[in-house]
Structure formats: C-alpha cells, structure tokens
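What you see is the complex with one protein chain gone and the rest in place.
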Amino acid sequence: MSGNTFGKIFRVTTFGESHGKALGAIVDGCPSNLSLSEEDIQLQLNRRRPNASDLSTPRMEKDNVTILSGVFNGKTLGTPICAMIQNEDIGTSEYNVLQNIFRPGHADYTYEKKYGIRDYRSGGRSSGRETIGRVIGGAIAMKVLKEKNIIVSARGSYDLSKLANENGDVDFDNVNDSIGGIVECVVKGCPAGLGEPVFDKLDAELAKACMSIGAVKGVEIGAGFDVTTMTGSENNDQMSSSEKFLTNNAGGILGGISNGNDIVVRVAIKPTPTIAKKQKTIDINGNETEVELKGRNDICIVDRVVVVVESMVAMTILDYYLQNKICNIDNL
Amino acid sequence: MSGNTFGKIFRVTTFGESHGKALGAIVDGCPSNLSLSEEDIQLQLNRRRPNASDLSTPRMEKDNVTILSGVFNGKTLGTPICAMIQNEDIGTSEYNVLQNIFRPGHADYTYEKKYGIRDYRSGGRSSGRETIGRVIGGAIAMKVLKEKNIIVSARGSYDLSKLANENGDVDFDNVNDSIGGIVECVVKGCPAGLGEPVFDKLDAELAKACMSIGAVKGVEIGAGFDVTTMTGSENNDQMSSSEKFLTNNAGGILGGISNGNDIVVRVAIKPTPTIAKKQKTIDINGNETEVELKGRNDICIVDRVVVVVESMVAMTILDYYLQNKICNIDNL
Amino acid sequence: MSGNTFGKIFRVTTFGESHGKALGAIVDGCPSNLSLSEEDIQLQLNRRRPNASDLSTPRMEKDNVTILSGVFNGKTLGTPICAMIQNEDIGTSEYNVLQNIFRPGHADYTYEKKYGIRDYRSGGRSSGRETIGRVIGGAIAMKVLKEKNIIVSARGSYDLSKLANENGDVDFDNVNDSIGGIVECVVKGCPAGLGEPVFDKLDAELAKACMSIGAVKGVEIGAGFDVTTMTGSENNDQMSSSEKFLTNNAGGILGGISNGNDIVVRVAIKPTPTIAKKQKTIDINGNETEVELKGRNDICIVDRVVVVVESMVAMTILDYYLQNKICNIDNL
Partner (left out) sequence: MSGNTFGKIFRVTTFGESHGKALGAIVDGCPSNLSLSEEDIQLQLNRRRPNASDLSTPRMEKDNVTILSGVFNGKTLGTPICAMIQNEDIGTSEYNVLQNIFRPGHADYTYEKKYGIRDYRSGGRSSGRETIGRVIGGAIAMKVLKEKNIIVSARGSYDLSKLANENGDVDFDNVNDSIGGIVECVVKGCPAGLGEPVFDKLDAELAKACMSIGAVKGVEIGAGFDVTTMTGSENNDQMSSSEKFLTNNAGGILGGISNGNDIVVRVAIKPTPTIAKKQKTIDINGNETEVELKGRNDICIVDRVVVVVESMVAMTILDYYLQNKICNIDNL
C-alpha cells in the first residue's frame, strides 16, 4: 500500500525512480517561521553524492535541488515543502540487459513478485538514489533541531583488507568485489522525555528509520548486542546527583524515552550487491543464467550512507521532539 | 502522544499498568469469520507467565483472559476484539519504597521526566506485564497466519556461566545479578511480496516491532552485523532455477520485500535491570542514594520473551500480508 | 480494515456489541496530570441513557463505568485510559427472529454483505449502544478542554406533530412510527488557529466526526446550506477592530481554521428505523418477507444523541488544540 511516508507529525513523503524524471520529497508538518533555503538542503545532498574517491560510482549527477513550495521570503509557511532534483543521466539502453534477469542481492526479484512490473533501470525505486528524498527531509529536520541545540552526526567505518591483493594493496581499477561496514550516529543535546511508549518507543522508531535504508541489515542502541554477554550490574547505568548517568550502555534511551544522555545508534551496512564477479541467478522465465555487473557501482557505500543515517535519525528525533510537546497538561 | 497502537490494517492497541485493575488489548482490523476462542489466546499467555523454573519471578498471576467483544458464536465479526486479564496481586504497600527513587536500568526516571507523574508500582506501564497486550494481539495474528500456512516460531539462548560461582554452579537462591541473551525468530511459509517500500520495508517494521519490546537493544535480519565483515560475493544470495536462493544471508528479505525464503530475525535481550546488588542512583529530588532490589524478579527473562517476539513478528507479518493483497490491480 | 479509532493525537478506540459482554474505549494520547474520575465519565454516560420520558426505549441498562488503566491517584498518567461498562441485559432469545431477516433502515444487510457474518442481536456493533465508547472519549476530552476554558454544548430540536392523531395528541403507548430532528452544537472559548489545511480542515474533521454517528445524514457549519441562497456580500463576515467579526455565517471557521468566533455545527438526525409498522424486506436467502418491530425502541433519539454530538465535537476540538501547539517554531 502506501509506504513512502515517514513520521507522524513531521512527515516526509518521497518519490522518484533512479532513472525517472525527478526525485524528491514533500515535507509536511514542518513548523512555520523556520529560515530555510535551497542551500541548506544542497549542502546535505552534496554529502551523499558520489565523490572523487576510488570507492564510488562514476555516475556523476549534479543533484541540484529546487524548492517548489512551502517557503516564502526565506521562511517556512507551515504548508507542505516540496523539494526535488531532476535526473540528467537517464540514458537507458545500457540497462536493457537487466530487463530480463534478477541481480543477486538486489530487489529485482521481489519487486517483480510484488508488483508484477518493475522499472529495471538501475533498480528503479529500489536504487540508492531513492535516498535523495530522505536527505531532503533530513536536511530540513536538522535545521529545526539546530534551533533547539540538538546535533545529529554520524561517521562510518569499514575494512578494505578483504579487497586487498597479496601485497596488501587494493587495486581499485580491477577490484571486482565489494565491502560493507558500520555507521554510528550520535545525537547530542537531546532533552529527556522524547519517545512514546509502548510501541512507538524512541529506540523502536530509530530502528525502523535506520533499517528502512536499503543496505542496512542490523541496528543496535547503546551497548547493543554486547548486552547479551553482560550482567545486569555491568549493564545498568547508575546515576549520580545532577541527574547524570555514570555510564551510557543504554545509548541514551530508557523504557523507550530519551534520558538526556547522548543517543547512540549503530547500523550494519551490507556490501554493495553490484559486483563484477560472475554470479548465478535466474531470468524472468525462471531459467538459470549468470550475471556479471560492470560499470557504475560503488565498491563501498559506507561513506555515502553516513548522511542518510543522519537524515533518518534527525527526522525521527524531530518528530518525537514535537510529539513530546503535548504530553503533559501542565505544559499546554 | 499516542504510541500504544501497532499496525496499519491489523491494529493492536494495548492498555494496562503492572498493578492496575486490568491489562489487555483491542485488536481492530482482524478479518471476519476466523474461528477464535479464549483458549487460543490463553495458550500463548501461559507461555509468557513466569514458570516454575529457577529463573523467573515468584509473582504468580493466573492471567486468565476474557474476550469482551468482536467474537460471536466462535467466529470473529470483523469488529474490534477486546480481550483482557484482570490483575489479582495488586498489593501496593511493598512498592512504596519505589515512590521516591529511580531504579537503574528502569524507565522510572524517563517516565517522570516525560509525564511529570508515574505509577511507581513495579514500573506501571513500563513493566514487563505490558507485554500481555502484545501476546493477545500475537495469538490472534498467529491464528490467522496459520490459516495461510505461515508459521512463526522463536527460541531463546543465554549463558548462565556469568552467574556461576567458583565451582561453576549457579546458586539460584542467592544469585544477586542477572543476564540477558538472544532470541531468534523464524517465519516459515511466508510468500514472496510482503513489505512496503521505501520507509515501511518489511525488515524496517520488524525492527521496530522487536525493538519496541522493553528489554531489546539490538535487532538484525539474516546475516545481520556479520555482513560488515563479508564481501559482496560472499553475502549475495545467488539463485537457482525454481526460484530458490542458494543461501539466506538476506534473512528472507530483499529491498524490504519478502523473497519466499525463511525470514530470520535476531534480537538482543538485555539483562534484567532489577538486581539485588547495591547500586547508585538518585531520588526524585536529585539527591544521591543507593538501592537494592530484592524480591519478585527474573534472573533471566529470555525464555519468557520468546512468545513476545513471536507475537510482534506475527502481527507484523499479518499486517503486511493484508497490505500486500491490494498492491496490484491484476489481483483486485 | 480498522475503523474504530478516532483522532490523531488524542485517539479514541472503541469496542463492543449491543449484547456482548462489555462496551468501552481506550483513550490514548490524553495529556498526563489531568484530574479524572469515573464520575466525570459517568455523568456524561447518564445523559445518553434512555430516560423516563415517553420517547425512549424501555431497555434500562445502568451503564456503570469502570476505569481499568491510565489513571493513578486521581490523575492521568499519560498512558492509555481504558474505561468500560458491562452489559447486563443480554438475554438473546427474543432476538432470534432477527437472525434471518434484514431490518429496513438498519445495517443488517450491509454488515452481512461486508463481513459474511453479523451479531444479529439488536444490530450488534451497529447498535446505538456503540456510542458508549464515544461518550467515554468525549467526557475525557471535555475535561481537558474545560481546563482551557473551552466549552462544548449541544441541544436538540424535533417536531412531534407528525406522530399526532387527529386531536393533535401523541398516544405514546400506541405510536408505531418515529421521527428525527436536528442537533446543534456550539463551541465557546475556542481560540483562533485550530485546524490543519488542506484535507484536515477543522470543519472537515467535524463533518466526519458527526457524520460517523449512526443516525446522522447531514452536517453543516455556520450558515450551512443557506449559503447557497446568499450573495458574497451577504455571506462574508466583515471585521471590526479588536479582531471581532460582525457576523458569524462562517460558523467560526475560515479556510479550515478556527477564527475565534463560536464554532457552530448542525446535524440532521434521521427517524429511528425501528418502527412497529409492517415493512417490506427480504430474508438472508433473498426471499421477500415483511417485518414489524415491537418492543425496546425509541420514538425519537434526538435527546439522547445530544451528548454523543458533544462528545464527537469535543474529541475533535481537543485533537486539533493539541495539534496546533506544534505548528509554529516560535512557540516551541
């Protein structure tokens, strides 16, 4: 049905296929009177673009953003903000080879099964270009959060050694495999009280937000999976006066509600599925075949995912910040 | 705001505090004409009750369920199903000591900060007894799924050695610490096509579903965090004819949509925060103090969480099963 | 699917059939720290009970409410409030006659077509007893609004002359027909700014709220249908200084947002469909038959609907009051 909207109050609805005319988002529920410019969004979009490094795809879209609505004289109106970029590089003939096969590790097969149709050009809606809409939403969310001194920042880590030759070097021109890695995101300045028990706990929504990013296969909060080897006395964060916690195994969230500590989220990024190695697969008629994918791909997308994780976390934190404003009658 | 509802079509809204009059759920959107009895629910509720083992709390509620609405002559009506249990053991004087302090690892502090008020009797709404509503919803979801030959089952694992004395034995009567563990849940028989890109991917919603369980600090799908050390050629699940995948690193989900393989979810359960060891904390006036919690607690809740994880996964799968019925005009 | 929840932030989910075990509601998203007692709800429930007048059904349920959760020491916790009444008079044998026929003007036929099953005892979920859940929600909403000096009150009007005999008198013991009427609801003290353009305009949601009441067939705001015979210069509400409107044809709402004037809603109530006159209908096999319904019915339900309209309007106004708190960054 309709899964392209994120958030309850600050709601971001995205659209666009990899090789369609445009990609973008409508951001509804953004508070009015926020200063906002196209440059605020462009700066974040630039961070997700493939860079000049050896690790990224050679497809080089400019991804210039235009704000179509919701902003007047440099301020948000409280009405929906539509922002989008137009695709330039939509030559399609090179993708015809993908029309009849399902690439391993991609969503080709599942989209075909679900919808009975798919845009086979570079994955269509399931392409990483879909994250442009997320970054638009995230850029606006971060702008609001900054006004409240809440800062969201992430960093990636990965290990190239798996791709190294016997000399320990990576020959980027000829590497035919890929790797994943970890992105860790920290929210600083988040007040206590954000989160809506029981199903809409802050950590639950952060888990959804991050797991919805195409390449993510795991999410953990604070000590995460390490809690399984700790005792209660090791894991509990004891408190001192002045409402400080002596440790932060909880990752800033207790009972689904922020406790004033840094919020810490860690996500597992799978290796890029597009690789130049020969792989077994089937065609749309169910016949066995093999596929080798050469060309426009990233050896490791971790660096590019960083701003996407920040965007999802920022949208979540803002949505819960707004929700929390109305939970206690003494504050109304 | 209102975080006590789970699901879009099959919607479960739960209520109840640990020591209030009753706990339960309204299940809205359950298809009509399903055979359903109180026994169907009771069997699942019994699985989450503390058992006679050494690991569980001595509080022994019967948790007898009553269906108040939505079922007529043994069949669901398509109207909301309200089911609940009444609390028996609600003696409160023993909890007065908790009125003025914040227990480490519990949500006492964050509820106080958020709402300016809390039911301090055993955590109130943040108690594990809240999961009764989840199990009610899950039992009904599993009943529907079974009609479609979809089976959800989980199992727990944990390591008692951390609690052992020098002889390698655990003295359950005197142990004053606790442990966590892992629950792994597998869905068998799930057809391809379930999941709603981009934000409501099946794995995203499963992550939220599981992370919303109080004790969970991490969620992973398929190979999960292990993908961070794999190459693309190792991680990609290649296909053979007859639409079979040769491996299942994806955990049954590609691009947020089920691929017909077993769905595999793994969650990290933190050690029970209630321990008999002395811990530093503060009181509601911000003064430092210490707390030792003796009495009605679980040394390890992993076994009891198993049915809760199954319930959350079942509700998610059913909700997406229903959503998937209406995505392709050729099937309408 | 799941249509038993009303509201976005202040969310009321109701349950219960006319002759089931219980009827009630879960109210989620009520602000914490509100003083609330069972008596607050009981007073409103008593207003919807059949009274001693000649116009009401002789079925006399006590409808005593119990709060099961969400309130602690007389204050709301911010957790879901479940409140319910138990049915007493659920003798069913007298309803067996309804098992196989569709009563004209009732939902028997449409429930059967939709769900393939129905609780035929006095309409089951489609009975007017369903409004008990609405009144529970409304009573709580009105309690919150009163704290903000917003008062919701309605009154009914109807014309008995259609039921009079040639002497101009109504013989209540032998009248075999029924009438409807009008309920007008006014909200005083509502601040300007409530309402969420474009689809969730305040008047749009009020229209839905009121039209969702079983007997309502029309809703109008302010001058309502009379605007069709007015010119713009007659209909426009001109303004004077001190932000006063010189008239109130708009019924307190401009562009879907409250303007500070009294909000005025008027609804059309259809005549009770249960009448003692012989009517043509069909049975569940599609055969023609006739039906005469004698017994427990209201000649006119307008007086009893008054509190239901107030409840729906109050829930709507409160939901929008809360939504409006978070729309302008200067107020966050």
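By written order: A, B and C. Residues from 1 in each chain.
By our rule, a residue touches a chain if its C-beta (ideal position, glycine included) is under 8 Å from a C-beta of that chain, and two chains touch if they have at least 3 such contacts.
Source: prediction; values computed, not measured.
Check A:F102, A:Y115, A:Y158 or A:Y320 against the missing chain and you find that the one touching it is A:Y115. Among the residues C:L43, C:M60 or C:A268, only C:A268 touches the chain that is left out of the figure.
Touch with the hidden chain on the side of subunit A covers residues 1-5, 7-11, 13-17, 20-24, 26, 28-29, 32-33, 66-70, 72, 75-82, 84, 114-119, 124-125, 322.
Mapped onto subunit C, the footprint of the missing chain covers residues 1-6, 8, 14, 102, 104-107, 109-111, 113-116, 123, 125-126, 130, 158-159, 162-163, 177-182, 192-193, 195-201, 203-212, 214, 217-225, 227-243, 246, 250-251, 254-260, 268-275, 277, 279-282, 286-288, 323-324, 326-328, 330.
Within the complete assembly, residues 8-9, 31-34, 76, 78-79, 144, 147-148, 197, 322, 325-330, 332 of subunit B touch the chain that is not shown.
Methods note: only the chains that are shown with their structure count from here on.
Chain B has its Cα centroid nearest to the centroid of all protein Cα atoms in the structure.
The geometric centre of subunit A is 44 Å away from that of subunit C, both derived from CA atoms.
Note on chain placement: the centre of subunit B and the centre of subunit C lie 36 Å apart, centres being C-alpha means.
For subunit B, residues touching at least two other chains, in rising order: 1-5, 8, 14, 114-116, 125.
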